[in-house]
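Only one protein chain is missing from this complex, and each of the others stays in its spot.
This part shows subunit A:
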Amino acid sequence: MSANMDETVSVGYEAWADALRSDRILGVSCSDCGATYGTPISVCHDCGSRNLESVDLPTEGTLYSVTRVEVPPTGFEGPYHVGIVQVGAARVTARIETDADDAPPEIDDSVVFSGVMETDDGLPAPVFTTETS
């Protein structure tokens, strides 16, 4: 048997979601070429390897981009901020929160992983909060 099925599952979405609910952000890293991805995939985009291992991504990062959504989809109450956070070598999409008195989040702001939100249909998403200086 060429592939270890358990290992494949260990780096998939369920593991990512479970980890998120335990205050960890899982990415994957390629054992063959070292490329790191912010969300699990089954095959390395850089070298084609299937030897991807889960890695804990840093819980502090910087905003790579961010927007304030004022017209939300059904199931969400706006306005809110969604951003792409650079965490180490990877990026993750997350809800971005600020303290009430803080200015709106901007690119290059320092943010810290502060928890998880969950949709009505049970899908989790990471939440980062801007660090007050």
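Here, contacts are C-beta pairs under 8 Å (C-beta built on N, C-alpha and C of every residue); 3 or more make two chains touch, one makes a residue touch a chain; residues count from 1.
Keep in mind that, in the parts below, contacts and distances are computed from a predicted model.
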Original post:
Between "Thiolase domain-containing protein", "ABC transporter permease", "Acetolactate synthase" or "3-isopropylmalate dehydratase", which matches the UniProt record of the unshown chain?
Top reply: "Thiolase domain-containing protein"
**OP:** List the residues of subunit A that touch the chain left out of this view.
**Re:** 13, 16-17, 37-39, 41, 45, 64-76, 78, 80, 82-84, 90-95, 107-108, 117-119, 123-126
